[in-house]
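This structure is in structure tokens; I'll ask about it shortly.
Note that one protein chain of the assembly has been removed; the remaining protein chains are unaltered in position.
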Amino acid sequence: MAVIAVAAGLVVLIGYFLPMPLLGEVRALFLHWAMILFAIALIVGVINLARVHWLKVARRQPGYINSLALILALLFLVVVVGYFGPISPVSIWIFNYIQVPLESSLMALLVVVLALGGARLFGRHLSLFSVIFIFSALITLLGSVSIIGFSVPGLDEFAAWLSRVPATAGARGILLGVALGAVATGLRILTGSDRPYGG
Amino acid sequence: MNPADLIGMIVGFFLTLITFSYIFKDNVLFRLVMHIFIGLAAGYAAIMAWYNVIWPQLVVPLVSGTLQEYIWMVIPLVLGFLLMTRIIPSIAGWGKPTLAFLVGIGAATVVGGAVLGTLLPQIRGLINLFDQQYLEQSAGNYWNQMVNSTVILVGTITTLTYFQFQAKSRLGQPVKRAAWIESISWIGKIFIAITLGVLFAGVYSAGMAAFVERMNSLVEVVLAFLQP
Partner (left out) sequence: MSEIRCSMCGEPNPDDLEFCQNCQARLKPMQSTFESEQSDELLQQSSPEIQGNDQNDRRGEINQELPSWLSEVMSEPESPVEPGFEMPEIEQQEPDAARAELLDWLESQQLDEQVQESEEVSQGDEGLIGIGPLAGLTGVLPAEPDISHIQKLPSQSIKLQITEKQLAHVETLESVISEEGGYHPFERKPAPETSSVWRIIIAVTFFLVILASLLFGGVEFAYPEYSTEVLTTSQLIGSIPNGVPVLVAVDYEPALSGEMDAILMPVLEQLVFKSSYLALVSTIPTGPLQAERLLSAVHQEDYFQFKVADQYTNLGYIPGGAMGLLGFAQSPNQIVPLDLTGNYPWQNPALQDISSVADFALVVVATEKPDTAQNWIEQVKPLLGSTPLVMALSAQAGPVIRPYYESSPKQVDGLVIGLSDAVTYDNMYQRTSTATVYWDTFSLGILLACLLIMAGAFISALVWLYKGMRAASPKGSKA
């Protein structure tokens, strides 16, 4: 298995640095296959999800009604959207009036939860860094709004500077750290040291 | 307004209220609605995967494509069937070659993208912050930009240092990093706190936009029924 992973990975990786025509064609073919297999993996995941919940229904485990609702919703969508098409008016109706309201409402809950979390932060953990955290958040939020006829001088400029300079510096450091970690992890897989696929 | 949209607005109205009820307490209706949502999302993902990828790119070439297309698509077909054995626990091991193929390509993509897309350009960008041409052409004052560039450089290096966790263990003492690394990473912590604060503000803004949009949709439904 490691041979497959390393060989396929090396073909793709070398293509980043050496633009050879034949290698490029093999690389494009591998990427195409990977895309198709990813789509198959998606379907495998959905089938597994249905199987897990079906077992829950079959064994009448607690909450099996919810699992039954999940399976019915899945089947309904597969049948309806599969028949009418993914961008048919029916599909768009389901998307507009069921998926969007549900997901948007879940996102909207953050308003309450984050406000409560921010208000209680100092009660749980008061330190220099929590003060800096809340201060930065408040400056950025207040800098983005201004009541007509009432403005704090310099607040907008300071908020813009905060997001452009120190926040960018921190974000850049985080990005570089994440990239270094990704390279290390990827190279471990490409050298066969790490085998998350088993074997 | 056509009847389908009206029914849809009513459905959306009640779904929004049920989801908002979670603020007060986790309840049966909320959990039921969430399971329905997961089923719909999973079903749509499966449909798009089949409709947009597997059917036109795998099945059609195998059934009605040229010989070359047929030959090239046999391999993903076989690998795909092996991958599907993951559903059955007794033969789940047959899917390992496919997983190895995907993992190898994924790892290479990540490494290549990280090196060429982030590491090298961002380091080059850090160096170019002190480029004379860049400083002179910047919107602000030359020295203002120099100060900003210095702050960005210091912030980037100290943030990176914060994530270095090599330490020595000494007899009878807690494991800790060298004093000079601790002091540099302390400064990095400040930059990370500022970055996370700005991120928190961004997440909150996104949540507030969703909240306003949802409240607006609730108001529209109520007004649609109240107004003649």
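Quick notes on this structure:
Per-chain residue numbering starts at 1, and chain names A and B are given in the order in which the chains are listed.
Quick note on the criterion: a residue touches a chain if its C-beta (ideal position, glycine included) is under 8 Å from a C-beta of that chain, and two chains touch if they have at least 3 such contacts.
Predicted model only: the values in this text are computed from it and were never measured.
Taking the full assembly into account, the omitted chain touches A, B.
In the complete complex, the hidden chain is touched by one of B:11, B:181, B:209 or B:224, namely B:209.
Residue in contact with the omitted chain (choice from A:7, A:80, A:112 or A:180): A:112. In the complete complex, the residue from B:78, B:91 or B:116 that touches the missing chain is B:116. What subunit A contributes to its contact with the hidden chain is residues 12, 24, 27-28, 31-32, 34-35, 38-39, 42, 85-87, 91-92, 95-96, 99-100, 102-104, 106-107, 111-116, 118-123, 126, 134, 137-138, 141-142, 144-148, 151, 156, 163-164, 167-168, 171-172, 174-175. Although one chain is hidden here, its contacts on subunit B can still be listed: residues 20, 23-25, 41, 44-45, 47-49, 51-53, 56-57, 105-106, 109-110, 113-114, 116-118, 121-122, 124-125, 128-129, 131, 134, 139, 169-172, 195, 198-199, 201-206, 208-216, 219.
In the analysis below, only the chains that are shown with their structure count from here on.
Subunit A and subunit B have centres, each the mean of its CA atoms, that are 3 Å apart.
Those residues of subunit B lying in contact with subunit A across their complex are 4, 7-9, 11-13, 15-16, 19-20, 22-23, 31-54, 57-58, 72, 75-76, 79-80, 83-84, 86-87, 93, 96-112, 114-116, 118-119, 122-123, 125-126, 148, 151-160, 162-163, 188-198, 200-208, 210-211, 213-215, 217. If you check the complex, the residues on subunit A that touch subunit B are 1-2, 4-13, 15-17, 29-51, 63, 65-67, 69-78, 81-82, 85-86, 91, 93-112, 114-115, 118, 128-130, 132-138, 140-141, 144, 161-180, 182-183, 185-187, 189-190, 195-199.
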